[in-house]
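Omission of a single protein chain aside, the complex is shown with its protein chains in their original locations.
Take a look at chain A:
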Amino acid sequence: MLIEIAPVFAPYLDEALLRFSYLHPEVEVFKRDGCVEITNEDPAVAASLRHTVYRQKIYKETFALRQSLIESLTG
């Protein structure tokens, strides 16, 4: 199955795919131009991949804010 990945996610895609492979070791993943191909036809698995990409972007983009809040909490 081919899953389209918007350009806004490109900087986070490699890390997200690494994480997805760790969560779904049974699924093979191939990075293609502007999309990702997986060896699974289950829409839930495709959704999981998209969500993993979203999560990676959110995590990375909010990392500095989270870190500054943790630092201010832990002194």
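Here is the rule we use: contacts are C-beta pairs under 8 Å (C-beta built on N, C-alpha and C of every residue); 3 or more make two chains touch, one makes a residue touch a chain; residues count from 1.
Everything that follows uses one rule, which is that contacts and distances are computed from a predicted model.
Peer 1: Among "Polyamine-transporting ATPase", "Electron transfer flavoprotein-ubiquinone oxidoreductase", "Carnitine transport ATP-binding protein OpuCA" or "His-Xaa-Ser system radical SAM maturase HxsB", go ahead and choose the protein name stored in UniProt for the chain not displayed.
Peer 2: Choosing among "Polyamine-transporting ATPase", "Electron transfer flavoprotein-ubiquinone oxidoreductase", "Carnitine transport ATP-binding protein OpuCA" or "His-Xaa-Ser system radical SAM maturase HxsB", the correct UniProt name is "His-Xaa-Ser system radical SAM maturase HxsB".
Peer 1: Mind pulling the chain A residues that touch the left-out chain?
Peer 2: 6, 8-9, 19, 22-23, 47, 51, 54-55, 57-59, 62, 65-66, 69-70, 72-73
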